Structures are given as C-alpha cells and as structure tokens.
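A single protein chain has been omitted from the complex, and every remaining protein chain is retained in its original position.
The chains carry the letters A and B, assigned in the order they are written, with residues numbered from 1 in each.
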Amino acid sequence: MSQWLEQVIARGEQANLTGPRLQALTALKQQRWPTRKSEAWRYTSVTPVEQLELSTESAAPASPTKIAGLDSLDLVFIDGVLQQQLNTLSLPEGLTIQALTTLNTEEHSATALFAQIKPAHHLFGLVNDVLAEQGLIINVAPGADITLPVRIINLSSQGKESHVRVVVRLGEQARLCVIEQGEGQDPCLHTYFAEYQIGAQAHLEHYRLALHTGKALQVGGNHFRLLEKAQLSSTLVAFGSDLSRLDVDIEHAGEHAKAKFNAIYLLGTGETFDLHSCIEHAVPNGTTEENARGIVGDRAKAVFNGRIHIHRHAQKTLAELNNRNLLLSRRGQINTKPELEIYADDVKCAHGATVAEIEEKALYYLLSRGISRSQALIMLNFGFIQELINEIPNAPLANWLHDKLRHKFSQMEVK
Amino acid sequence: MLKIHNLHAKVEDKTILKGLSLEIKPGEVHAIMGPNGAGKSTLGYVLSGRDGYEVIDGQVELGGKDLLELETEERAREGLFLAFQYPVEIPGVSNMEFMKESVNAMREARGEEPLSAAEFLKKAKEACKQVHLPLDFLKRGVNEGFSGGEKKRNEIMQMILLEPKLCILDESDSGLDIDALQVVADGVNSQRSPERSFIVVTHYQRLLDYIKPDFVHILADGKIVKSGDASLALEVEKEGYAWLGGKAQEADA
C-alpha cells in the first residue's frame, strides 16, 4: 500500500461520505497499489504520484486559453475550484448546470449520480469518487438542441492537487457538444472523471483535450453510456507528461447506438501517455468505430490498450478498432494491445495495430518535388495525425488543435 | 539540357538499364516507347534518384551538372520533374500544403522569395482550372481518394506550378479516357517552350497524336534500339515491337 493512497483513504474517512462515495471508499481500501504486475498498469508507473510534493502557497492566477472563432459556454476550474457563479450564467433553454458544491448542501443525494456509469475497477476513479468536492451536473432536457458548446476547462498550477467530477445526462433526442480541456505543466496532480448518459436518439459531440504536460500528472476518464439509437462522436487529443493516463469506457446499453471514438496522442521528449479504452457491447445491433493514432518522440512512451467486449447476446454488433503508431527515436517506446473478447457469433469485429515508419513511396514523392528530406518527414509524420484532426466537425476547434499540435510537433526532433 | 551516356542501372540484383544513351536539347520533345519490361519507368526513377535504383555505370548531366551526384530533392530543384504513372496517396497531408512547400522549395533554389499564402493560392487556383480539377482538390489529402484520371491531372497541375526545365511524363496516358487524355495533353502543350524539354514515356502511340514529339526512341532490354521522328511511332503502332528484332520482342514477352 502506498503512503499516498493511505492519505486518500484517511481523508475519505474524515469526510463523512455517504452513498456511492462511501462505497468507493470501501472499494478503495481493498485496492492494491499498482505495480508492473498489475495488468492495467503494466507499462506505466504510478511512482510520480507518490513522489509529488504539494505546496500550500497560493498559485499565480491563470486564465484559460482562447480558441479563436469558437463561441462556447466556458466553465473554468482552477486547481479544482469553479471560478464562476453558475446562477449568473444565462443558459440556453433546456440546459441546466449545477455545481457539485451547491448540490452537496442543498440536495444530499446529488452524488448518488456518481459511479453509475464509470466502472468500479478504475483505481483513480475511486480516488476521484472519494475526493472530488467540486464538479458539475449537466442536464439537457429531452429534445433540446444545445448549439452552444459547453467548454469545461481545468487549469492546474504548481504544487496543487485537484479532483473534479462531471456528470452529464442527455434526455431523449437531445443534442449537446462538450469540450473538456485540461492544462498544466508544473508539478501537480489532477484527476478528472466525467460520466455521460446519452439518452435514446440523443447525440453527443465530445472532445477531451488532455493537454497537461511536463511535470503535471493527470489521471482521468470518460465514461459513456449509450441508450437506444444514441450517437456519440468523441475525440481525444492528448499530450504526455510524467504521468498521463486516461480510461475511456463506452457502453452500448441500448440497441442501434453508434459510437465513434478518435484519439490522437503526440508525445514529446520524455513524456508518457497511457490510454485504456474499453468498448462494451451489452446489447445487439450496436456500432463502434475507434481510431487511435500516436507519434512518440525521444525517450517518450505510449501505452495503448483497446478492448472490445462483445457480450453473449450482443448479436449483429459491428466493432472496429485501429491503432497506428509512429516511433521517432530508438529511445522511445510503444506498447499497444488491441483486445477482442467475443461471446456472440453473429458479429463483425476487427482490430488492427501497427508500429511503422514513413512509407518510402510517399517520402520519394515529396523529395521528387524538391521538398527537403527533413521537411518531408515532418509533413508525412504530421499528416499521420492530421488525418484525424481533419475529421473534427468543429472548424475553429480543428484549426486551433492543428496549430497547437503543429507547434508541439515542430519542437520535436524527427530523425 | 540533358545528356545521358551509357547508363547502366539495377534494382535489387536485376540490371534493368544496360547502356542507355540519349541527348535532349532545350525545347525538344522526346518520346520513349517500348514493350513492357523494357525499363521505361526505371529510366524516370533512376533520373529522379529513387532509393533502391542503383546506377552501376554511365553519366548523366542536366544543364551541365552531374545529376547522379545529387539527392532526389536537389535534382528536382535543378528543374527535373517526374510525372508519376501511379502517384502515391498521402492522407493527412493536404495538396495545398504539399504544393506550397514544393513551389517555395523551388523558388528558394532559384534565389526567389517564397510566395505568400495568398499569392500561392491564386496560382494554384489557376492551375487547378487549367487541368479541370475542382478547387476543393487543394484541400484534400495528396491524391487521397482521387480517381486514376484525377491523379494524372494532379501531376500535370504540379508540373504547371513548378515550372521545371525537364519534364518526364511516365505513361501519363495510361488508364485515361479520351477526354481526360485531351486535358492532360493540353496541360503539357501549354507548358511547351523553347527552354523546356520533355521526355514522354508511353506504351502507345495514342498520346503522341496529342503531344507531337520531335524524336521517337524505342527502348528495349535497357537500351535505345532505334530512334527516328514521329513516323517511327506510327510504325510501332501498326507493326508492334516484333519487327524491331529479337531483343525488343523478348522484352515484350
């Protein structure tokens, strides 16, 4: 057992928890601190969490990055503290947003919404259950089409620990776009878990921009439950840091739902990023398409574990997963494991994973047009992730991400 | 302009070019015909410097410079342009980005200022129109999801933008219907000038109805076995390659 985890448990015990949070605390007490032998943490060490030094000094004021051309409803957390008074916001009709803090006092059962969708086996998810004091409960009324994207921003500063929880529920036929953006680079720890229930025929456009980098540790998850004919389109963009780990779970709970999940990771020198995704097809006729692409720089480490689980009665499922990686240095490493676990026979499932270098033919084509070798390699390498950026429907966001990734990539050394 | 002397080249362990010599003066159009397997495409790859195509003997000069000493991209900057038979698809890299990089690399090599985004866009749009490609092609990935004809026209569009000295068209007619062929030929003809030379590599005479060559060469078994004027192409069309003798025939088999 780690000292850090003991402290978390001690804090939980003092907090007088109830409901799912109390259950999480009980579950947490039975968890083993992950080692290399823990399958879920086989390639990623949690040592940085134990070594993190927290500070009590007040942090310098931070302000969220603007995304040019993006009109959004911004909700900003700095070190886990919500910066706005929600009652001062004017919200589109059909959208309600409540802060977890107010709910905790006014409506005792609010946290009963916790961990209804997130599976119980995520260690840091349990930590978040126990420690998250701030967060948001977002509801979209049935049939409401919220065109204004909701942007949830988390900024982390040096020496701070923050735990934020978000629960989003879309009623039948509702539509919503959520952008979750996390940033920080100094030593800190940020856990952020979001649970989404997408009602029948509802549509969620979702982005997770996990841009903590450098010494900033972030562990989090996105957990989606899709009801009948629900649609999810989710894009994850991640940098790496000393420890950056995300768990994404997509559960098909209603038939004829469609999920599309794209992930891009770009890891600079010495960075680690670990993505575990799990697609659960519990009912027939679901469709999932997952594409994850990563570029891994010098001394960086990418971990991808993509599981597709087709339950016994989930006939007529279509599920595809593809993970492609480029490794730029012999001091970097890529560990990928696409998994299939299938218990129904009438399904179409496939996965593929590659670790490769740039195609000789493509390189020659660029060279033959007078483009220098180094420039050609940059274009081709970046083109590899650009393909997924191109699929982002929100144009201002796509442009902003393009520039952001391009900038990061230009600082990486391409062999 | 281009002087090839006794060129021998191999791919892996197979010698493909076996003593090819050819001289091209500014403004001339040379057609190279020949049976399959004669080494027609290899010539383009060797001249442009593709990895794996190894010169084992001979010399090549372009504009007085030893071409074989140069890297692929340096050859391109010297004004050598190869229009590919099968242009590769590069998803994720937009045509626009690709061609802007390329045009500015050429300009830099010529000591010219790079084009601004607006200037480039203007030129690119014109070139697009000239080869009858819709403008959204510029935004799409390089050759990504293009039809065979669109890929060929995209090659010609690049040629127009890059203003090379020597253009090698590798079977630019293959797989084209008559309308697409006309577009490709018009594009090429619009670029003919007293300073610019062309090597038109083709299996069929058909293309030469549209792009009139000054000289026609028959390539067989890695060498030029016969040279003549445009009428040679017509003879080939009528008689096939068999009458040229054993070597050409073998290579065709």
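We adopt the following convention: a residue touches a chain if its C-beta (ideal position, glycine included) is under 8 Å from a C-beta of that chain, and two chains touch if they have at least 3 such contacts.
The rule is short, and it goes like this: contacts and distances are computed from a predicted model.
Q: One chain of this complex is missing from the view, so tell me which of "Peptide/nickel transport system permease protein", "NADH-quinone oxidoreductase subunit D", "Xanthine dehydrogenase, molybdenum binding subunit apoprotein" or "Fe-S cluster assembly protein SufB" is its UniProt name.
A: Hidden chain, UniProt protein name: "Fe-S cluster assembly protein SufB".
Q: When the whole complex is taken into account, which chains on show are touched by the absent chain?
A: Missing chain, whole complex, touching shown chains: A.
Q: From the list A:329, A:375 or A:390, which touches the chain that is not on show?
A: A:329
Q: Of A:11, A:36, A:121 or A:348, which one is in contact with the hidden chain?
A: A:348
Q: Tell me, which residues in chain A touch the chain that this view leaves out?
A: Residues of chain A in contact with the hidden chain: 39, 312, 315, 325, 327-357, 415.
Here, only the chains that are shown with their structure count from here on.
Q: With centres defined as the mean C-alpha position, give me the chain A-chain B separation in Å.
A: Inter-chain centre distance comes to 48 Å.
Q: Considering the complex alone, what residue numbers of chain A touch chain B?
A: Against chain B, the touching part of chain A is residues 359-362, 364-373, 375-376, 379-380, 382-387, 390.
Q: If we count contacts the way the header does, which residues on chain B are in touch with chain A in the complex?
A: Listed in rising order, the residues of chain B that touch chain A are 48-51, 71-73, 75-77, 82, 84, 87-88, 90-94, 97-99, 101-102, 105-106, 109, 141-142, 158, 162.
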